[in-house]
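Worksheet: the structure to be examined is printed underneath.
For this view, one protein chain was removed and the others were kept in their places.
Note that the chains are named A, B, C and D in the order they appear, and that numbering of residues resets to 1 at the start of each chain.
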Amino acid sequence: MFGFTALGVLLAMALVLVRGLAGPTVYDRILAVNAFGTLTVLLIAVHGFLSGRPDFLDIALVYTLINFIALIAVTKFAKFAHLGGPFEQRSWSDV
Amino acid sequence: MDFPGLFNYWIVIALMMIGFYIVISQGNLVKKIFGLNIFQVSVFVFYISMGKVEGGTAPILAPGFATYTNPIPSVLILTAIVVGVATMAVGLALVVRIRDAFGSIEDDEIAKLEGDVT
Amino acid sequence: MINISLLMIMVATALGLVWLRNLLAVVMFSGIFSLTAASLWVVLGAVDVAFTEASVGAGIATVLGLASLALTRTEHEKRTRVFHLPALIVVLVTGAALIYGTLDMPGWGDPDAPIHTHVAPRYIEDSLAETGVPNIVTSVLASYRGFDTLGETTVIFTAGVGVLVLLGRGRRYPVANPRVAAGGGPGRAPAAPGSEGAAVPGDSGEMRFKAILRVGGKLLIPPILLFAFYTQAHGELGPGGGFQAGVIFASAFILYALLFGVPMARAVAPASVLRGTLALGVLIYAGVGIAGVLLGGNYLDYSVLAHDPVHGQELGIILIELGVGITVASAMMTVFFVFAGQDPQQVD
Amino acid sequence: MISVHQPILQIVLPLMAAPICVILRNAFAGWLLALLVTGGAFVASLILLVHVVNEGPVSYAIGGWPPPWGIEYRVDGLSAFVLVTVAAIGFLSMIFARRSVEAEVAADRGYLFYTMYLLCFTGLMGIPVTGDAFNLFVFLEISSLSSYVLISLGTDRRALTAAFRYLIMGTLGATFYVLGIGLLYMVTGTLNIADLAARVPEMTHIRTVQMALAFLTVGLGLKLALFPLHLWLPNAYAFAPTVVTVFLAATATKVAVYALIRIAYTMFGGPTMFAVMPIDEVLVGFGLLSMIVGALAAVWQTNVKRLLAFSSISQIGYMVLGLGLADVTGLAGAVVHIFNHAMIKAILFMAVGCIIFRIGSADLRDIRGFAKPMPITAACVVVGGLSLVGAPLTLGFITKWLLLQGALDRNWWWVAVVIVAASLLALVYVWRLIAAAYLHPPSERVAAVREAPAPMLLALVALTVATVVIAIDGSLIGDFAVVTAKQLLGSGE
Partner (left out) sequence: MVAVLLDGLSWLCLVAGVLAALIGGIGLLRLPDVFSRMHAAGLIDTLAAGLIIVGLVLQSPSWTVAVKLILIIVFILFTSPTATHALARAALHGRVLPWLGDRSSPSEGAPSSKA
């Protein structure tokens, strides 16, 4: 049962990857990456049950968070072409 | 029903060679850095796949499990991943500085610009 | 069967990378590659490594890649050389040598390969008795091969300081080498950091873009930080530990910086504090080793830290994981703030 | 009388000094800390060398776990010898460093420079003493990462591209090294060098072991700039800040040569492996190519630093040649040249540093006639140049003598001919340097110049005197190298 689900999710991942590679506009690619991330989370959760060690779901949780943060960064880059702003008039020194 | 024999290693070697090819052939500096990342991640996949034991579960002791996959490749790769990210961070910082100094991040353009200022 | 298909997806992604001209796509697909590699490692049983690779490879590497693309203002590679003969020859020769090398290798996953019979069994059997930590990877990482991890923490410390040296915004006093201290990173047309007049394009679009996200962010950041502390403490029992916790802790601040801007994030985590914690983590780790020496054991020998050796090992492992977490978190934050904090308007 | 913990504290103290230097956030304090730490490390390494020569190899189990399970520090004759070289050059560069860094690195990055220097010093000190193959990779990476950043601090914008190319080739080399260690780990199951030395020699027929040696050699070949893989070195040494060039030119490649010796002879058992897989002929071939190509390229250089950088490639060819000869005298030549070349290159680059500090340019035409206003520096250049060529009564001669003997023992007379030819080529480019110093009248800018500031000159003169003193009684180093070579070839212990 879990095996079937895992294979199904893998097939969906392949489909999403094709859209990612082919995607004409950058927004298609961002969509593909978002869907790919969610499907990976599902794959890890299903595999946890498949291998009989369901207590590894922290990894799936981390994937969700990282997927969200990477997505916000990509979208912000697609829209504003920089990640730092908004820059109020405040200067600082790093060194 | 894992495919026995060395077929898995050959795919991993193919991955390594794709990464290695990207590093050598591509002219864009950012693409070189990410090609290097691909090459390193494939070497790590090679390490972890040699630690896998048939039917062994993750190396965290739990009741009811006897065989465990080998923990040592995981330890080595934890170190190597951090080294990879550290190199990537310094590499990307250098790319930004090169862009400021030379105005381009293409290998051939920079080589031309480098030549004239002797 | 799953790992074969995951490997196939990875090969497809890697081949895609060779053809993609759009650098943003290259960065995103490198993120997908790391994510698939991490899930492959979960399938192969290396959970800690999957944890780290996902948070570092898919998270930090993608964000750093984007920040560097923003700073170099390049979207597309000039022309992609798909076919490059000399490189192809070198790659084929190396690949052939590797495949020739695999001919005598033990098969995939057979239990009596040398690496499972020579050194590994002692770790699996005795690590619980000797270090009291069920997660064998954490016990080997922190105690048996603890010096490797000290070296590794030093490497991430080097990267943090290295990025500071390369791109850090300079201080505001006259210096011998004007090029470097010009502010906004050396070699840049000087928007003098001291002057308040640095015109800043905070157009209204940016505010509206953030309205929904800011509310979402405010709700999301506390759970992420809580999850980071859970990962730090949970390192002994399940997958987790210093690196993973440090990266998740830093990603919470990176999310804050993405939504509220680097100046706000800098107010929360100023450069001086980050430099201090960057150094503090390494000193904690090395200091635990020195404490071991002072108490009569060898360097990094935790069994002398407490009355009972096993308690000592647990105490030692928790302390150095803390040191690692602090250094990794501050290194990742420093790197992102320095990358994203560059002045957006650079005169070419 | 050394304390049991000396091998480990020697590495950990510089490692802890780096974060302290970040907290100090002051360039002078950073320099002072670096000076004290490198000085302490130098004295400690001397004591360790004496102890190891008298009482034999020292072994230290880190974390209290016995060797194959925990990481072990194993210091034998060769390790202590390389350790002393690195510590000596590190200490003297720090005496030299202060004024030179102030002139070339921005003031607000001064303390970060010393942090990076301490990390590079830690990495290079950690490699010779470690007894664990993967730990060697970690310290190799610490030293490489910090040297990329140090090189990029050069004032010329081409330092950035040089640092980037060095990063790409260095990381490829390190990844090849990890791949080689992975192949080796797969068939032996252990990472400890002593344990590998016991298990690998009887496995030489396994193809995985042969490929492991190939990948390790290529990986380290990239690190020590062997002929086809040397493209990153000239620009890296030419455009880096002077102190960085002095320290890296004298130590980084030498430590990589040490690692190659340790792998080829201790881990793979030297001749037993060469019988199955002719790596030694390959190394001899590339060594000779390095010698000739390096020297030829050096002759046409106008920038003094690039001239010396190409001469470094040629001298590394000598070491790899000695390593490939695989007999006692040849290997002894390689071992002794690690120290000799470190001292000679440190002298020459320090002298060039003094010239650049005063005259401001590294171009042979601009610095013509610097002997008149800077006699001491010019004298040191002469001593360094003669040792580079291998004239009698100099350090270089000891190496050349041992290498020639090694080549003739294997009755490869043509190798001996190439060694002499390379030395003659070296004479050509050294002569260009000395001629520029003495035979040309100084331009007015050069004439108006004074000697370099006291500390820079002190470091230079100390090195030169040390070179001359050691060279006069050549047997001190020569016999030590022969004993070490016998150990490496004999039981590989």
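Rule of thumb we're sticking to: a residue touches a chain if its C-beta (ideal position, glycine included) is under 8 Å from a C-beta of that chain, and two chains touch if they have at least 3 such contacts.
All values reported here derive from a predicted model rather than from experimental measurement.
Engineer: Give the labels of the shown chains that the missing chain contacts, considering the complete complex.
Structural biologist: A, C
Engineer: Of the residues in chain A, which ones touch the absent chain?
Structural biologist: Against the left-out chain, chain A lists 1-2, 4-5, 8-9, 11-12, 14-16, 18-19, 24-28, 30-32, 34-35, 38-39, 41-42, 45-46, 49, 54-55, 57-58, 60-61, 64-65, 67-68, 71-72, 75-76, 78-79.
Engineer: Suppose we count only contacts with the excluded chain; which residues of chain C make the list?
Structural biologist: On the side of chain C, residues 205, 209, 212-213, 216, 219-220 touch the unshown chain.
Throughout what follows, only the chains that are shown with their structure count from here on.
Engineer: Please report how many Å separate the Cα centroid of chain B from that of chain C, as a whole number.
Structural biologist: 13
Engineer: Mind checking the centre-to-centre distance between chain C and chain D? Centres are C-alpha means, answer in whole Å.
Structural biologist: Taking the mean C-alpha position of each chain, the two centres sit 31 Å apart.
Engineer: Just curious, how far off is chain D from chain A if you go by their C-alpha centres, in Å?
Structural biologist: Roughly 46 Å separates the two chain centres.
Engineer: Among the residues of chain B, which ones contact at least 2 other chains?
Structural biologist: Expected reply: 16, 20, 50, 57-58, 62, 72, 76, 79, 83, 86-87, 90, 94-95, 97, 101.
Engineer: Any chance you could list the residues of chain D touching two or more other chains?
Structural biologist: 108-109, 112, 134, 138, 141, 145, 148-149, 152, 157, 179, 185-186, 191
Engineer: In the complex, go through chain D and note every residue touching chain A.
Structural biologist: 108-109, 112
Engineer: Could you pull out which chain D residues touch chain C in their complex?
Structural biologist: The touching residues are 5, 8-9, 12, 15-16, 18-20, 22-23, 25, 60-65, 68-71, 102-109, 112-113, 115-116, 119, 122, 126, 132, 134-135, 138-139, 141-142, 145-146, 148-149, 152-153, 155, 157, 179, 183, 185-191, 206-208, 210-212, 214-215.
Engineer: Provide the residue numbers of chain B that touch chain D in the complex, in ascending order.
Structural biologist: Counting only chain B, the residues touching chain D are 16, 20, 23, 29, 32, 36, 39-40, 43, 46-47, 50, 72, 76, 79-80, 83, 86-87, 90-91, 94-95, 97-98, 101-102, 110, 114, 117.
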